[in-house]
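Worksheet for the structure shown next.
A single protein chain has been omitted from the complex, and every remaining protein chain is retained in its original position.
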Amino acid sequence: MSASSTRTGRARPPIARKAWRPVRAGHGFVAAYCVLLVAFGVVPTVYALKFAFTDAGAHFAGLSNFTSAADDFRFTPALEHVGLYLVFWLISLVVLVVGLSLLLHRMAAQGVSKALRFLYYIPGALAGAASVMVWLFLLDPTVSPVGFLLRAFGYDTFGEVIAPGHLPILFTLIAFWTGAGGWIVVMYGALNNISPDILEAARIDGAGAWQTARSIQIPLLRKWIVYMVILAFAGGTQLFVEPQLLSQASTGVAGRDYSLNQLSYDFAFENNNVNTAAAISVELLVVGLVVAGIFVARSGFFDAD
Amino acid sequence: MQTDTRGPAPAGLTTTGSRAPRLRSRPGRASKRTRLNPLPLLVLLLFLVFFVLPVLWLVLAATKTDDQLVHNNPLSFGSFHALRANWDSLTGFQGDVIFTWLRNSAVYSFLALVITLCVAVPAGYALAMTEFAGRRALLVATLVVMLMPNATLVVPLFLEVNAVHLIGSMWSIILPYAFYPFGVYLTYIYFSTALPRELLDAARLDGCSEFGVFRRVALPLAAPIVALVGFFSFVANWTNYYLPYVMLPQSNQFPVQVGLGTLLDDVPQFNPTVSGLAVHRPELALATLLAITPVLIVFLFSQRFLVAGMLAGATKD
């Protein structure tokens, strides 16, 4: 696919829709999608609500499932874990992705810049379980290619590296490693969208690289940064595969019952308590929906007319 | 349904729809980028090591014996002999089960991809180019669902799928995979920016039915978006772990991602009770490589359109 073909049209996002004659056929085109949307978007949500507010006998249970989830000894720690991880993950994402994109954008050699962007993006292919496998090795000083670095920090064994206090940083590393490259490509693209005239004007005014970045480029990237943060936030609350596999690999030393999703899973399949599991799902959903809703409503990012 | 949105996939083409000022020309930029400062370059190279070194190590690890893995230089090449031996014992694990897993992954990802395309392209087209009752509501719903953390729906989804007796069937993950609101959104953005309405009008005047317009005018122009949605959907499906982990209880149904977890359980260093016919770490590394190869290949082959596509707004002209 060539870049130009995506841009064959110049039409602005459709605004003058009133002039358009209403077409019934629209329903036909979206019917299949609506079925999937209902089946896998709406119904599970309703199901989650139903189970979260009923007890085993399908009687209305008020908030009892929510309180029993909150009272569980694993709940507060899991909440803290996910919260802390999100802080590290979002900060590193914003600072480093924007920083690296600016650096790449300033690079004179276009070919090198392009190659770097692609190489940064490669770990994206290892998303999911594969990335955890790789990092299990990287974090074990005996086999790691950066074992010297780990030892320099005073960590001689895998056990020391995966001490509970380190986990938010380790999960951030994994997530950053797989996810940052893609965001860099996006940010780079957004930077390219900034009119060179503006940058040229700034340069003539004597603004240095740092000033240009701070007062022109970063403000213009704001929308994109917010977008990235929202998606990363939504993704970060779902932490599951990393702690789950780490727990397997560390014989349960680190990562068991670590995240809220794991807790929900444990309630459903180990403690045989689907109602409390659903309550946790609902809590996560509400957080996700509120954040998504605010973003859609306030950012003006999406062209929902 | 995507269960991990931490990746940037959803950002994809949205540049196309953004109203950022359009870039006029590229050459002008080169002049002001000539200054060479070693510090930024150093930072960029440092991150290059960070991103690439683990991948390189993984490739080399597959060529070693477990002993070499521990005692040799981490970045040394083992031997083709060891690679061969790792391959043999990996494929010998539960009688070729690694191929079953890879095939499962391929079947699940591919079927879901086909359904996604069949569903998302017409839907995105309709949202962009036609008017119908509920259009705006559907668009907002799509956006919200797209931004929602989908993994939280896995347990409720399990209960739902359980109620219709589909647990253990491959459709229990293919259908949720096929629901891909981001694909719809991408298509919507694409059609609303790339397809001139006049073209549709002309076709209508020629007596085309609404479906005819879609088929004759819109579809032939949809190739780029089909490729892009296909790419994101395939990668998302291939790398999903949580949903199949919950929905598919039997080992011979696992996709390769979940299979990697099973292999991990048979590595003595990670599961002490294992001995005897264990999986060794280089075999696990090899399995990881196999598991990512399809995605990597898609990456490499779609590099041009990917970078271009993700930047759609930037690289025009």
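Order of writing sets the labels: A and B. Residues in every chain begin at 1.
FYI, a residue touches a chain if its C-beta (ideal position, glycine included) is under 8 Å from a C-beta of that chain, and two chains touch if they have at least 3 such contacts.
Heads up, the rule we're going with is that contacts and distances are computed from a predicted model.
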Chain left out of the displayed complex - its UniProt protein name, from "Cytochrome aa3 subunit 2", "HypC/HybG/HupF family hydrogenase formation chaperone", "TAT-variant-translocated molybdopterin oxidoreductase" or "Multiple sugar transport system substrate-binding protein": "Multiple sugar transport system substrate-binding protein"
Visible chains that the absent chain touches, using the contact criterion stated earlier: A, B
Omitted-chain contact residue, chosen from B:Val43, B:Ala85, B:Ala106 or B:Ala278: B:Ala278
Candidates A:Thr67, A:Gln110 or A:Thr157 - the one touching the absent chain: A:Thr157
Missing-partner contacts on chain A, residue numbers: 55-57, 72-74, 140-143, 156-160, 163-165, 248, 250-254, 256-257, 269-275
Footprint left on chain B by the chain that the document does not show: 70-71, 93-95, 162-163, 165, 167-168, 246, 249-252, 262, 265-266, 268-269, 271-279
